[in-house]
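Shown here is a partial selection of chains from the complex, left in place.
Labels run A, B and C following the written order; every chain starts at residue 1.
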Amino acid sequence: MTPQPRIPPEVRCAADYEMLAHARLAGPVFEYLAGGAGEDLTAAANRAAFRGLTILPRLLRDVSRGHTRLRLMGHELEHPLLLAPVAFQTLAHPAGELDTARAAAATDTCLVCSTLSSFALEEVARHAGPHRWFQLYFQPRRDATLDLVHRAEAAGYGALVLTLDASIQMPSLRALRAGFRMPDDLRPANLAGYPGPAPHALPAGASRVFQGAMHGAPTWADLEWLASHTRLPLVAKGVLRSDDACDLQGRGVAALVVSNHGGRTIDGVPASLAVLPAIRAAVGPGFPLLFDGGIRSGSDAFKALALGADAVMVGRLQIHALAVAGALGVAHMLRMLREELEVCMAATGCPTLAELGPGLLHRPQEPHPC
Amino acid sequence: MTPQPRIPPEVRCAADYEMLAHARLAGPVFEYLAGGAGEDLTAAANRAAFRGLTILPRLLRDVSRGHTRLRLMGHELEHPLLLAPVAFQTLAHPAGELDTARAAAATDTCLVCSTLSSFALEEVARHAGPHRWFQLYFQPRRDATLDLVHRAEAAGYGALVLTLDASIQMPSLRALRAGFRMPDDLRPANLAGYPGPAPHALPAGASRVFQGAMHGAPTWADLEWLASHTRLPLVAKGVLRSDDACDLQGRGVAALVVSNHGGRTIDGVPASLAVLPAIRAAVGPGFPLLFDGGIRSGSDAFKALALGADAVMVGRLQIHALAVAGALGVAHMLRMLREELEVCMAATGCPTLAELGPGLLHRPQEPHPC
Amino acid sequence: MTPQPRIPPEVRCAADYEMLAHARLAGPVFEYLAGGAGEDLTAAANRAAFRGLTILPRLLRDVSRGHTRLRLMGHELEHPLLLAPVAFQTLAHPAGELDTARAAAATDTCLVCSTLSSFALEEVARHAGPHRWFQLYFQPRRDATLDLVHRAEAAGYGALVLTLDASIQMPSLRALRAGFRMPDDLRPANLAGYPGPAPHALPAGASRVFQGAMHGAPTWADLEWLASHTRLPLVAKGVLRSDDACDLQGRGVAALVVSNHGGRTIDGVPASLAVLPAIRAAVGPGFPLLFDGGIRSGSDAFKALALGADAVMVGRLQIHALAVAGALGVAHMLRMLREELEVCMAATGCPTLAELGPGLLHRPQEPHPC
């Protein structure tokens, strides 16, 4: 894995970074990063859902004063593309999250730093721009969780992104078959000072799932406890159901992320895009709603925004661009994505994001009146 | 065919046993066991139907006291996975049904022993756990049928599973093309003492189907006769229609198995999963309903249970795991399946099977409101 | 092309004759016989339509007195499988229509002899059984048409099958690319005595289609003229629309054949099966309706019959079986087809054809109530 200080000429579109990352990373590492849970059914569904929607251009509209700015949870963002929280980025590049943060700063991008980052959240914050959020995993002990929260507050993170869908995961068959195992020296820098989980012996007849992995998984009570212990707004990530969306909204979270964790938790859940419209309908038009899952191009971003997302996160594109060309790659990928989003806005005659809506999309399989 | 006393490391998921069984069994035998009737259209449809459904996780629910227990026809089962009746298991492994029975006992699994087992039902019973049912094929002579029933009662089988869809079958083209023929020394141990069918010369112009194979096929009258001659509950297997389901329910059978015989009888019948919801709707919520057809993973089991089945049967997974690693393989496969089912329950926030329902599933092809 | 006096052991199902005919016939001849118009879109659609329907078995019904007999336009037929009119059968086998006729006689099958047969209709009639119809193409001169009709009446043909969809055809790209051309010595025996079409010079600016090929194509007036000049019942073949079906019914034809000419006329017309139910609905329950298009198995026949056909025709199966094993092959193919039809009837609990209906079928893509 030799990081490249330049953009390879083979990169014609953002998705090309995946192919190049394949060539550059060790096989098992690539399979782990690119693969989804199980047989990749959900990861593939994420991609396919975008192909099932087409964009309907509008003609002759003046977009010469167009822009992609938006206000999101108190941030004035230049564009609606966020860097999703991706764990252990040194797997892809030695500079890991530091390079990602530099790219975010260079491109006015909001960064979401993972609890499981390879570098400490304070160090990541020093390289990031002003727009940065911290992704929080509940820790086995509440004092550790609280310490993480306080550190994120102190380091200037503007929101806590609670990943709620990863209490249990199915392994990636691609990664297993490629022989991937997490390197022994890969440790979550943020958790270095905390005690590990208390030993939890399973009684005879107990389930490794219910009484094992799910022992101590966060519940609604934990969410309420956390809300009362931080001044940061909470963003709930991993929502795929309208009822959960409404319940979270009712408990005071500030925003939701429609996400299936990039297809990395339970294989066989729906494409994020497939459930987005129903969730937007459920939370109403004004509530901050983000999207994550399968975005590989600016037109993918356009479609998610048109279906009701206020902003979108990119995960695999981020890690693949990082693997190929470090901070420069991530910045280049973000610029390509943003310009392609702008092209879609221009083609549909939308000078601002506020004009995007489902009327700009068309489903090919819908019957037409013949 | 050398039985292996260990779990091969290549087994990453239950379905991997099929691939390994392919390598381990003689080609024609593998084709016979894995193939379906005709061109495998129904066998393939069984698999495809599961892919057409996705699972909708629910967040933040406490499942730490979760379990998979259920009460089914008087049995207190640890989990809803049953071993389907598979004939002539020595084709796959010398220990055949005895090893399958040992695996059932070791994993608290309800075993269904076939009329066409390679070992006598009494011997199988000695190795099985307390939960065991006997699958009954009507014999050409009623006294033989009755003797089988009495033997099953005496050997402690708790129910009679009547396979109703196998009076006539289309051959498997895969098996024919591979040159499979049933070995001459493979005899149904249970039938050793009974006279064969009376010679039945077809008159000129008679049909080998109607007046041949279907001569003496069981009818409603036979079902009533049987019900009046046993104290065991009857489970009707092979149901694909709501009207048949209601008729069977009306005649007093204790449970139904929605099944297409793993695609091994008539090629071109629907996937079992495709008809399951209508049959559950027809028999009402409380009636014991089992499912069989295409299950290769715990998430498949989850989907069938969510669509209304109380329990599911596994056939090909059983025979493939048996071929690869004998009793140990079958037990390992059942454990993988059960844990994956638990993972799906945990991800959907269901501590018990009673919480499963169709609201946890989503059909990708359903239109969404854009 | 060496005719084989035996059934090759590789024939496991009727459709296997196609594969073997491929090996046995000269490449261009095979492509011509197997190919459809244009790119084979319609020929492929014919096949795909059957796969889109599944069969719903019914349990425990007594079919031990079952049969496949039917009464069709005055014939008491043993089964509902007819041999479609296929032209120039010596392309496939030196004995051509004579062997086909022998097979028909041996299997109680109704034969439809083509106007373009390689042998004279009188000679074909001598080898056929009692059930035989004559397929009539309108000739350029009415006296020739009338002479054909009188000869068919004299030779004991029981109906005239008017092929209405072949006035113009698109060539088969497969056949063209394989270099097929009709052999010079291949002449329609029935037309030997008639004058050819009058030379018909196209004026400048005229269309080779409208003023060329369609000059003299049959119209409603020709149909009425013919009806008034024969005592034979007329069967209109090539119907794909409900309105045409009703018009033909109104003009007194005795029966219809839903057919797209095996996909050999206009590439891109619907599968015959796709339009069958609407046509049955249009003509009402009692009107004789035949089906042709894509049948390769007894379950295909079952599906067409369940959707409203009284009987079905087989074309390519006929010619492929003829190519492989002459009269014996055609008879064997018919027997396989009939027995598979009987298996489907037995599995659905139908002792007679009268019990077949759409309730025995299921469309997998139909939504189910989850």
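Rule of thumb we're sticking to: a contact is a pair of C-beta atoms (placed from the backbone, for glycine too) under 8 Å apart; a residue touches a chain by one contact, two chains touch by 3 or more.
All values derive from a computational prediction rather than experimental measurement.
Engineer: Assuming 3 chains are placed, give the number of copies in the entire complex as this structure defines it.
Structural biologist: Of the complex's copies, 3 are shown; altogether there are 4.
In this section, only the chains that are shown with their structure count from here on.
Engineer: What rotation angle superposes the Cα atoms of subunit B onto subunit C, in degrees to the nearest 5?
Structural biologist: That rotation is 90 degrees, given to the nearest 5.
Engineer: Shared interface numbers for subunit A and subunit B above half of all numbers used, same, or below, different?
Structural biologist: Copies use mostly different positions to touch.
Engineer: Taking the mean of the C-alpha atoms as each chain's centre, how many Å separate subunit A from subunit C?
Structural biologist: It comes to 59 Å between the two C-alpha centres.
Engineer: I'd like the Å distance between the centres of subunit A and subunit B, where a centre is the mean of that chain's Cα atoms.
Structural biologist: From the centre of subunit A to the centre of subunit B is 42 Å.
Engineer: Two-or-more-chain contact residues of subunit A, please, as numbers and ranges.
Structural biologist: none
Engineer: State the interface residues of subunit C toward subunit B in the complex, per the touch definition above.
Structural biologist: 12-13, 51, 53-68, 297, 299, 339-340, 342-347, 351, 362, 364, 367-370
Engineer: What residues of subunit A sit close enough to touch subunit B in their complex?
Structural biologist: 38, 41-42, 45, 49, 53, 164-165, 167-168, 170-171, 173, 176-177, 207-211, 213-220, 222-223, 236, 238-241, 243-244, 248, 265-271, 274-275, 277-278, 281, 307, 358, 361, 363, 366
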